[in-house]
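A single protein chain has been removed from this complex, and every other one stays in its place.
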Amino acid sequence: MEATVLDSWVLAEFGTPDALVDATRQMREKGFQGMDTYSPYPLHGGSEALGLPPSRVPFIALGGALTGMCTALAMQTWMNTYDYPLNIGGRPLLSLPAWVPITFELSVLFAAFGIFFGLLALSRLPQPYHPVFESDAFRSASTHGYWLSVPQATGQDATAVMDQLKSLGATQVTLVTGEKE
Amino acid sequence: MNTKRDGVPSQDTSSFALPVVSDRPAPAADAVGEALEHAAANASATETGYGRTYWRSLEEKLGTPEYLEETRPEFPVGADLAPSGFVRREFMQLLGASLALAGATACSTRPQDERLLPYTKTPPEVAPGNPLHYASGMTLAGHTSGLLITAREGRPIKIEGNPQHPVNQGAAGVWEQAYLLSLYDPNRARVMRQGKSPRALRVLAEDVANLVNKAAPADGGARLRFLTEPGNSPMMGDLRNRILKKLPNARFYSYTAMTQDAETEATRALFGNQPVSARYDFAQADVVLSLDADFLESRPANLTYARQFADRRDPKNGALNRLYAAEARFSITGGMADHRLRVKSAEVLAVAAAVAQAIGGPAASVASAAAGKAQLRGTSEEVQKANAWIQAVVADLRAAKPGRTLVIAGERQPAAVHVLAQAINSALGNTGTTVHYVQAPVAEPFGLAQVRALVEDIKAGRVDTLVITAWNPLYALPSDAGLAELLNPATNPDRAKLSVLYTGLYEDETSQYVDWFVPAAHPLETWSDGRAVDGTVSIAQPLIQPLFNGMPESELLALFLTESYRPAYQMLREYWQGQATGQADFESRWETWVSEGIIAGTASPAASGAPDFGAATALVSGYNPPAAPAANELELNFVHDYKVFDGRFGNSAWLQELPDLITKMVWDNAALISPQTAKDLRLEPGAMAELSYGGQKLSVPVWTTPGLADGTVTVALGYGRNGLHEVVAKGVGFNANVLRRAAAPWFDGGATLTKASGSYKFSLTQTHWRMENRPIALDMSVSELAHPSKETEHILERVQGELKPGLQDNLPSFDYGNGYKWGMAIDLSRCTGCSACVVACQAENNIPVVGKEQVARSREMQWLRIDRYFEGAESDPKMVMQPVMCVHCEKAPCEYVCPVNATVHSDEGLNDMVYNRCVGTRYCSNNCPYKVRRFNYLHYTSGKTSTEKMLMNPDVTVRNRGVMEKCTYCVQRIERTRISARVEKRLIQEKELMTACQQTCPTQAITFGSLNDKQQRVTQLHEDERAYKLLHELGTRPRTAHLIRVRNPNPALEPAKSEAATEGSH
Amino acid sequence: MAETAITAPLDPLEPRHLVAPHHDDASLNETLLAHVWAKPGKGWFMLFGVTLSALGLLVIGVTYTLARGIGVWGNNQPVGWAFDIINFVWWVGIGHAGTLISAILLLFQQKWRTSINRFAEAMTLFAVMCAGLFPLLHTGRPWFAFWLFPYPSTLGAWPQFRSPLVWDVFAISTYLTVSALFWYVGLIPDLAALRDSSKTKVQRVVYGLFSLGWRGSGRHWHNYKIAYLLLAGISTPLVVSVHTIVSFDFAVSLIPGWHTTVFPPYFVAGAVFSGFAMVITLIVPARKYLGLRDVITDRHLENMNKVILATGMLVSYGYMMEHFVAWYSQNQYELWTFYVNRATGPYAGVYWLMIACNVITPNIFWFKKCRTSIPIMWVASIMVNIGMWCERFIIIVTSLSQDFLPSSWAIYTPTWVDWCIYIGTLGLFGTLFLLFLKFVPAVAVSEVKELQLELKHAAHLNGHGTHGAH
Partner (left out) sequence: MSRLSAAALLAVPAIGIGGLMAYVRSPYVTNQQMPVEQPIEFDHRHHAGDEQIDCRYCHWTVEKSPSAGIPSTTVCMSCHAQVWNKSPYLVEVRKAFFSDQPIPWIRVHNLPDFVYFNHAIHVNKGVGCATCHGRIDQMGAVEQHAPLTMSWCLDCHRNPEPNLRPAEFITSMTWAPPADKAEAAALGQKLKEEYDVHSRTSCSTCHR
């Protein structure tokens, strides 16, 4: 592993989800980039607050579905019509109606794989370690806490950022540093 | 060399099968081989004869006590090694080499070393892998039918009828097809013993020699008696005469269960004590009246008669004949009858007398003698209907052209009925055209009278030595014959004075009480000859060396000549050489006799003189009929079983599992009563009942069959066996011989059937006998077929109509234009339901037997079933038989549902069943509308002994558990014929390729061939207007066409047009 | 609870609350995860013992079958399929309710699905696992069952894709996979919650491993929401297609009583019908013992009963349609199958039991009193499932035992191995379900919190202002 690059964040906890969303929006308006919110459930308006582009999961899903369909049709036709053509009950060698069920099933399966692995890939999961886990209080993010993380160049003074967050109503603010993911 | 065999000397090959029939010229003689063989032959020969030294080594081994108690007795060294060539046709390996997933195979996938054992000296005609065919014969109860046996690598695997034999004409019955089972049966006796201790042949030979040398001078053998099967073998006849020349006062008696007592008694009366038998010709007969005569199925001449009768049932061969039958039980001939009268067996005499009276002429005088002996009983309405029936029959007999009718009396009927029948025949001028009197092939009398004389001799103490070669007399004889009491030491105080020698294939009921027991060599292990029913002699040559060191009957009797030992082959050749003195070149004529299987020109000559009815009337008036059954009593009928005959085939699993031809019952017999009688006696089918008659009691379960005569109970012989080692037959069914009395061996009044406690579970392969007016087995009169009624037209449309594309058929048709287009045609008019095809299929395709319990759970494995439907009123129905096997549909419903391509259509229209690919989802069987597929629910082919394995056809995979199987149109025969045809670059001829069922069918009801060839019989049958497809409306396009069964009813007896089918509940 | 009407969106059918108002996130988290941490009570262990012994029966039945062959069952020549395929269709049917609740009701924005969807999805997974056992077990040679899959073999032979059994293989494996993914995606946030509130190191590592390092990040939620919705979106047609393909096992054949075109919708309705009944059967006792009465309220049960009533009517329509088509076609074989064999044949008893359970029982839910009374609904749900099992028995066994040729008609009787395996699968289902209740939160915690938030918003919108009033 090459020299571990350090990475640090400013963490701020908010009382209610709405407070977190407003704070995030205001911080973004102030020009802060690369921020991230943490909450036990998806926040109403959270994505707009972070300025995220529309998710690419649907397109991955559509791609998966289409590849599923094509592979299914190709597989069945090649196997039963061209590689080992057999007269089955006088039915035509290429029985497209009979291929329909498996074509549908495979397109659904590949779409599901697309969605699942797309989600993991886009969110770069599984990622067991993240600097954010350094702070113990952050544990509440998965149950009832609402947090905001603001990236901070390591070593510089983060007091300015912390004060701004306090002014926006953060109940507690901490600074954490860890290996860059 | 690691397969050390303990010093078995080079076999004396002289008694080995001579090279006979091989369609190939013998390959270039192995010159070196012959030279070496000559050298070996001239070496100082050990004692000549049947492997004499062999017996000595066996004697030491036999002496050891452990040999006897061994539960699965080992058999002689070497006999279980497959003679040569390839033994790998074992079972389909569970984890075949083709198993792709190495993970699931054993660590090393190298199959355990499989050995190839070549010959040391290859017999010239044997090419390992190719079958050879030998003509041979099977002697059953005094008649020998000609066989053609296929052998592979030195062991017989399949029996067919000999095409050149005048009686068989290529066909074979159920007993011929199952004959190999008795050859390979591991239960066969192996140990010659005196009392309890094993003995060698030398000891027996010495005993017999002392007996003969002592008896000959003293009393000329007066105290020596023989009880044999009827002697239809010329060689054995000659042997008998030479023994009588040595021991003039010895007496030969012969007995077999299938006695023609009555018929021989009648012909003796008619022909002044000359041994004469009547032969019939159904080809000429337009009107046939059967008086309780099951001529289509009961031995010995049923194969010829069935063929002739069936030819006259085909509308293509001109006007149909008409068959009337009067009988108590429902027989195969009754099923084929146009009009069947249900009448008690005792009343058949009344019917015969009434017909004879009406016909007049010599018949009338005989009839007057029979008057008052029997009259039709039953309600007035029944009697009136019977008389009307008789009037119609008489009118029909008279109306037919003279010499074109035939009346036959059954073997169960008394001599009086036979005399009446012959009288009617001569009155109608049939002698010479449909009836021929010939000298009886079996000259000396055989039957119960013989046994009565023997029992008298023994009781009077005139016998001290009894030699029994007849089959199991203690079981087969009626209970009061008296022989059992004499042989059983418990019931016969001076039993010690009598010494009994018995030879048989099995240790059975008789062998318990004998002093000497000699295990018999199976007839296919030795040389013999025998006359068929028409007198033709056929040479029965062996197919294999004796498996269980049995001794041929001829060599056993030859011991009584105390001459030097001669093997059976030598005796046979010398006899026939003696017969052919004067003619030149006996060697080549012998070759042709043995290769063709028959000796031409040995048919029985015509009898001299004409039947003298005057003398016969004394016989008729002398007959005292059985007492009329009182109100609550029934008439008890004994019949031969269609499957186990008189019990001698009881140990054959194929026959036990063959569904009974009428009741479709397996592994059982029952007290059969008519539904009406069951209601009267308040008996449910399957209820245990107590049948008492003549002071004896038999607890037997009841079963009802439509069409039986009311007031009668019928029990089949041959069951309830408890032979010492006959494991398969033990405990199957109920022994009817317990009730049987010598006075009335076939039927008698005075039987009572009372309900006993408990019920009995029968196993049936077909539980529903009605067609629920579905167009399945079409059965109509010729006139109806000529101009069908509205309703019949609708039915014909459903089974023959053209399927309109788009409406009923939306699949494009597949092009089978070039190459072969295999198809089959089954003519229901010809099919009598004799089920020989079912056993032939089982023999050809290694089909396992599953046992009674599995058949009760409806898992029988036969690929071919005969569906027996009853139509009309439950009391007096018509019966129609329909063989159903896989019909190889072109639009097969089983193929598109198989997930692994295990059942696929071949380019020639065969529905291939690939056993090794089948995973066993069973969807194909569910989707088959004909339900002809069979599934190996358990591993039915496990636990086979080495001799049972030798029976397997090496061209057919032996299926494992979890695999589906079905009729394949004998694809192994198609492929073998195709390969030989393609090697010779020619097309397959029609004659060359027959399926196993087609080849054995006595009436040629089944035809197979290529539908692309217009000349083939199967194509003509497919285009016949009677041809229809089973379940045609489902659009499966079967390749097997059934032909409508046509009847030829007598308009006088034809019931009102719309016969109200009063379907009973069932 | 006070009878307060939730004004917006005013829904006359929803007089009572979805989630008890006095909870906030922390307390919700507490109640919902309580049963995961709590030591299993004596009742749980006793029940677990019962299901484990039933599972033992399954092991015995399966090993005996694999050792001796299918012959130890009651299947025979005409009736090639019996308990094996009945159980398969019955279990797959039950499984479909889970997907229905979690996917289809999500698409219909039915709020009341949130607290029971995890419960139902778990039931789906376990039911489909029980069902998945049979396609392998019912084959005569299961050690060659891998030939059903299209792998490049040295034989050069492929599966035959016109066969509904190959469709089944694809459908069931796809359904198992998609349900598992859908369930797992829904579970990740909860696993993270468990990881963070776990007490011992081992729990932390295990839950941490399975939660894939989820940290509730907004960027993740952004993709998560759409992914979850899409999975629900494709699960809906999938569940319909899977049971359609299962019905194709019978519909593509030509056996009278099997090849009616009403089968696909009739089977899907039947699946939903028996699936909801099983949910009711499980949720009523589970709700009481796990203390989830506040989250799985009476309104949920009532809605489910309404669905049972609706699908019950669909199934009854299916029966009626089958009989009508048979009469209308005047086909001799169909008439015999529907009007003679089923109603008066050897299995008439099972037929009339089916009619009683599937046609009459659901109609009691017309009455509000029955719809909301716990004992009536529980008994009715069990009867429905018995009825649906009888329906599959009637379809499969009676049609096979008497079809075209009367000579091949035969009676089927089950053997002890059949019953062992059937009860065994119930045991397997029970065991898995109890383990699920023990180790995984029975209710989707994060979704309920989200729902809680939405309900609060709705309350503020219509200006009540009083804290906690809904």
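Per-chain residue numbering starts at 1, and chain names A, B and C are given in the order in which the chains are listed.
Keep this in mind: a residue touches a chain if its C-beta (ideal position, glycine included) is under 8 Å from a C-beta of that chain, and two chains touch if they have at least 3 such contacts.
Since the model is a prediction, treat every value here as computed from it, not as a measurement.
Considering the whole complex, the residue from B:L117, B:A319, B:A453 or B:A786 that touches the absent chain is B:L117. Touching the missing chain, out of B:G129, B:G272, B:G318 or B:G461, is residue B:G129. Although one chain is hidden here, its contacts on chain B can still be listed: residues 1-3, 5, 10, 24, 27, 30, 32-33, 36, 84-86, 88-93, 96-98, 100-103, 105, 108-111, 113-122, 127-130, 904, 906-908, 910, 912, 914-917, 955-957, 968, 971-972, 974-975, 979-980, 982-983, 985. Those residues of chain C that touch the chain absent from the view are 151-157.
Just so it is clear, only the chains that are shown with their structure count from here on.
Annotation: 30 Å between the Cα-based centres of chain A and chain C. Centre-to-centre separation of chain B and chain C, using mean CA positions: 59 Å. Under the contact definition stated at the top, the residues of chain C that touch 2 or more other chains are 157-160, 162, 164, 166.
Shared interface positions of chain B, i.e. residues touching 2 or more other chains, are given as 893, 896, 901.
Chain B contributes residues 811-814, 889-896, 901, 904-907, 1037 to its touches with chain A in the complex. Within the complex formed with chain C, the chain A residues making contact are 17, 24, 36-44, 46-47, 49-50, 52, 55-58, 61, 65, 75-76, 79-80, 83-84, 86, 88-89, 91, 95, 98-99, 101-102, 104-106, 108-109, 111-113, 115-116, 118-120, 122-123, 125-130, 132-133, 139-144. Chain C makes touch with chain A in their complex at residues 24-26, 29, 150, 156-162, 164, 166-167, 170-171, 173-174, 177-178, 181-182, 185, 189, 192-193, 195-197, 208-209, 212-227, 230-231, 234, 237-238, 241, 244-245, 248, 445-447, 449-450, 453, 457.
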